[in-house]
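Only one protein chain is missing; all other protein chains are in place.
Per-chain numbering from 1; labels A and B assigned in written order.
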Amino acid sequence: MHPMERRNGFNRRQFLLRSGGAAVGLTSLESILAACSNSTTTATSTGSNGEKLGPGGYPLARPGGPSVTFRRWEDPIESNLQPETGGDFTIYNYPNYLDTAVMKEFGKKYNVNVQLTPFQDINSGIAQLANGAAGTPDVMEMTPDNVARVVTAKLIKPINLDYVPNLKKNVWPSLVSPFYDVGSRYTVPYTTYATGILWRNDHVTQDIPSMKQPLDIFWEAEAYTGKTALLSEPRETIAMALLRRGITDINTEDPKLINRAVNDLDQLNHICNIKVGDTQFQTIPEGTTYLNQAWSGDWLAGYIFYLPKGTPSTVMSYWKAPKGHVPVQNDCWSICSTTKKPVLAHLWLNFILDNGIAKQNFLDFNGYQPPLEELDPTTLISDGTFPENAQPAILTKDDFGPASLQEMTLTTAGQALWQNGYSKFTAGG
Amino acid sequence: MYPRWLWPGVALPGVVWLILLFLIPFYAVIGVAFGTVNPLLQTPVPAWNPLDWNLGWMSQTLNNLAPGGIYWGAVTRTVEYVIISLALCLLIGYPVAYYIARHAGRTKNLLLILLIIPFWISYLMRMLAWVNLLDPSGYATRFMSFIGFSNLAVHLGLITSDTNWLGGASVTVILALVYGYIPYLILPLYAALDRIDKSHLEASRDLGASPWKTFLHVTLPLSKTGILGGCVLIALPMFGDYYTPNMVSSAPSTSMIGNQIDLYFHGGPQPTIGAAITVVLSAFLVILMGYYMWAIHRATKEAAAS
Partner (left out) sequence: MTTATAAAAKPEFTLWQRLSGWVMNPWGRPRFLPLITWLYMAWSIIPVLIAIQFSFNDSRSRTVWAGFSTRWYWGDPNDSVWHNTQLRDALYQSLKLAAADVVVAVPLGVLLALGLARWRGHGSGPSNFLMLFPLVTPEIVMGVSLFLVFTHIFTFIHPSTTAQILGHITFSVSFVVVIVRGRLFSIGRQYEEAAADLGATPAQALRLVLFPLLVPAIVASAAITFAISIDDFVISQYLSCGASCTTVPIFIYSSTRAAPLPNTNAIASIMVVFTLVAVGLGYLFYRIFTRGESREGGMTGEMAGFEL
């Protein structure tokens, strides 16, 4: 029992059910956990081999480890239904992550008013969806490490892939049925990216790529006080602090390691008055920050859309660690349970995976590579789409696979550890 | 002349509304602060019956708010910002209110209009104006670099480099707070000063006091309730301000206690901690408010007695 929860409405029947359920097996455990949603315990459930289980009793998906097949908590909608038209279609996503022209096109095609409800980061997005502050969106941008949580909480609906033929047609085979959602029952992929460092080489004097541990640059950034920032994401910031110390398990739940990482991050408040935010795609090209933790798409987005006239793209540099030391990820789309237009939501998933639309979203605005077979990342520089120095920001299929690092599902207790650590860091000290 | 039930009856709808939508929500905060958390999605589970209250989150929060806890820095910083901002507001606002009330003559109406205009301009727009001006390429930054003020500020350690006003500097947050709240101070001050009977001042002069003494011993004491009222009017909301630091400096190092509350309610891990901090902040402000009421009560009694 969590020490913070001394007095609770714990009753004997729940206790017996839980201890009996642990002996029975996965399926009954999942239903018991769902029934005890008011439970105050955050004890981690364990599977039959003693390995830790994530939310909903599912194993913890890892690139090289167990794959997860989610149970459908309801039947998907029937095939061949007509799309709903008229009214609003709400997309719940990061701001500046989806081209407004693409949204408008979808709206025109299906005669709906497409609007965007932004969230600041994925954790607050999920929390606000759960407590009603996000309203009733139709589709939501999702990250693989959160899928187990939102599926167990029934915040997203199962997909009927008959409406999404573009998934098998256009997407990388490895992501058609990814390890974190076998059969693409709840998600389809959106973009791929890595996490590294984005900086202005005309202001930052250090040669970051040739440093022994380039991530140390943040701890040596006194000269750029007030001009540095980290991503406002609990997983990304703490993972960076772990990787800097050579710990490659970025899904660790060891409280000692996490605390040490949080203390390291806290030092940054004093060293360079570090900010947190997700606007580096604009602040670096405009020069209001010089050194940011950033996703690879931010370099490309800065180049495409935010670089002011007269500023050459050579001033922006990007670095990411070699494979096995760099967090890579692919974002997804999911259909919210609150949707009133499920057919249209399915059609959105198909729309955004269309080759032309996905490329338009990428090249005209977004900067984040969609995992399309037709889009060969190796030609992006040779055919002149991007300049030479964009190379570190471009990903290929090789960057993904069992040996890559991906922030993935944590147990409920582990999730709380990471989030509390991040709150401590951003409380300022 | 009117039936006795008329006035309570007329006041009833308003009172019921305030009870439903002002008092009961406070109890909701208490219920959540003393409740528990659903571990799957970190959503709060309130406890309505005082017997079911879980004191763990509240005691953890109190520990964290105490010296040495993780919110202590935010607490001291908030108090520091409010006191300094209040002082600056008074320093700038009092002379302005005094001039308009006593000496403006023909320009009084124009000045009053100019004084009131900021009320009608959205607080956020006024902050937006400063965010644009203090941008490294903004007019204010360029002007201050031009006159050398930026170098002075760097020298004093107020900002880190001469164009870095928005990079997490306390001085920017304090000046933004002053800019934002000073109109709410000047107007009550003006009203209080305007009400002072000129005959008191004439009497003081007739009795031989110098202008400065007249100000010190007559004007200032008579405007005391106005000063107190104005200070309360801006200090209390300032304690809960979180959007000002977020707009002019998004660094954790300038976060105020309001930021901590906001963090937990807009997607942070434990809304119960946010509710607990809200309860503590409200209790603190009730004490301040109580002191103000008592001071007013005493001042009215003095005025009635004299």
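Everything below uses one rule, namely that a residue touches a chain if its C-beta (ideal position, glycine included) is under 8 Å from a C-beta of that chain, and two chains touch if they have at least 3 such contacts.
Everything quoted here is computed from the prediction, not taken from an experiment.
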Checklist entry - Looking at A:65, A:95 or A:173, which makes contact with the chain not pictured? => result A:95
Checklist outcome for this item: From B:62, B:79, B:133 or B:158, the answer for touching the chain not displayed is B:133
Checklist outcome for this item: By the document's definition of touch, the residue of A:55, A:76, A:137 or A:327 touching the omitted chain is A:137
Item to check | Residue numbers in subunit A that touch the chain omitted from display | outcome: 88, 90, 92, 95-96, 100-101, 104, 113, 115-118, 120, 131-137, 277-279, 281-282, 306, 308-309
Checklist entry - In terms of residues, what is the contact footprint of the unshown chain on subunit B? => result 1-3, 6-15, 17-19, 21-26, 28-29, 31-32, 44, 46, 92, 95-96, 98-100, 102-104, 111-112, 114-133, 135-140, 179, 182-183, 187-188, 190-191, 194, 201, 205, 210-212, 214-215, 229, 232-233, 236-243, 246-247, 250, 258, 261-262, 265, 274-275, 278, 281-282, 285, 289, 296
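Basically, only the chains that are shown with their structure count from here on.
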Checklist entry - What whole-number Å value describes the gap between the mean CA coordinates of subunit A and subunit B? => result 38
Next on the checklist: Going by the contact rule set out above, which residues of subunit A touch subunit B in the complex?
Outcome noted: 3-9, 33, 37-42, 55, 119-121, 123-128, 130-131, 133, 149, 152-153, 225-227, 269-270, 273-277, 287-288, 412-413, 416, 419-420, 423-429
Item to check | Residue numbers on subunit B that touch subunit A, as the complex places them | outcome: 36-43, 45, 47, 52-57, 60, 70-71, 73-74, 77, 135-136, 159-161, 164, 166-169, 250-255, 260, 263-264, 266-271
